[in-house]
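The complex appears here minus one protein chain, its other protein chains still in place.
Up next is chain A:
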Amino acid sequence: MAVDELLAQFHEIAASPKKQLEKYLAQGKKVVACAPVYTPEEIIHSMGLVPMGVWGADQKVGEAKKYYPAFICSIMQTVLELGITGKYQGVSAIVIPSLCDSLKCLGQNWKYAVPDIPFIPMTYPQNRKPSYGIAFTKAGYERVISDLSAATGAKFSEVALADSNRIYNEHNAVMREFAEIAADHAVSAAQRSDVFKSAWFMRKEEHTAMVKQLNAELAQTPKDKGKIRVVVSGILADSPSLLEIFDKNEIRIAADDVAFESRQYRTDVPEDPNSLDALARKYANMDNCSVLYDRDKKRVDSILELAKRHDARGVIVLMTKFCDPEEFDYVPIKRACEAAGLLNLNIEVDRQMVNYEQANTMIQTFREMF
């Protein structure tokens, strides 16, 4: 299949999560919603359930405002809004991790605002690397397994989880490969986003097969040069209006440090005879993310390294409005970029933005500086 056809398929899936949900339900499968930022999808998958990401949508918030203060992340607000307004009808449960204060609010509000979709908490430890942290994570996973069984009747087995861990590791690898290929080939910012976004709405083995095909086709196309290369960082980078500005100004996303995108695929489940232990160790091994506690802020160096490795001329931070973890990290990122001679932009984004004029001016100016 040609590259354009494949990219059109990714776009269709990325743009129609509802259609995907209905497709899986029609196949008799049970679907479990996975809230940001990291949920143990491997467990859900291993129990024969379909994990689908729920990261909100670009829309107005009405009903959900009853449950939140005014100044809170719009991703959380729109997830709850979609739940209240029945957009997740058919979903068997939702797993909400406790990785930031807003996510804790989402979980607690969900129980009352959307009582027909069971809320399953996933409580992660702050100190995830020591043995007691790994044990804590494992205990959290056991709670998720127990709640999933209660909500869906599905059974858990270590053998099935080992298989799912392998499937997710393979998916991680093809997504990492895609990010590298897209950095040098004719893939627009919007198309790149479609590939990452569609992953949230498909079973991973299906997505892996499609991305493998795309990678193979793209690798045969000529390299696409002449654009300004940047690293994009943030929680989300899926707004079509915003991505259009990147494309219009011939700015290529050479690499990303986006929670919705590459941060998901950096860490594989390690080899371990016990598959649940292995999954808990995966979480312990994860790093370089604003919601993963790190006293030394190694994420800053990882962004610089990403920029260096991909010949990026700058770092564009898409700052989700009212996202405390990202805002705390921005200061050292900005300072490090300046010290390294990398231009950096901080563009505020949220799910309710309709006017991107300011972002347009900033990105256009960035382009004109070269």
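Methods note: a residue touches a chain if its C-beta (ideal position, glycine included) is under 8 Å from a C-beta of that chain, and two chains touch if they have at least 3 such contacts; residues count from 1.
Going forward, contacts and distances are computed from a predicted model.
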For this session: Consult the UniProt record of the chain that does not appear here and report its protein name from "Phosphate-import ATP-binding protein PhnC", "NADH-quinone oxidoreductase subunit N", "Urea ABC transporter permease subunit UrtC" or "2-hydroxyglutaryl-CoA dehydratase".
Result: "2-hydroxyglutaryl-CoA dehydratase"
Problem set entry | Absent-chain contact - pick from A:89, A:157 or A:365 | A:365
Seminar exercise, completed: Filtering A:116, A:271, A:296 or A:357 for touch with the omitted chain leaves A:357
Exercise. In the complete assembly, which of A:63, A:163 or A:348 touches the absent chain?
Worked result: A:348
Problem set entry | Positions on chain A contacted by the hidden chain, ascending | 338, 343, 348, 357-358, 360-362, 364-365, 368-369
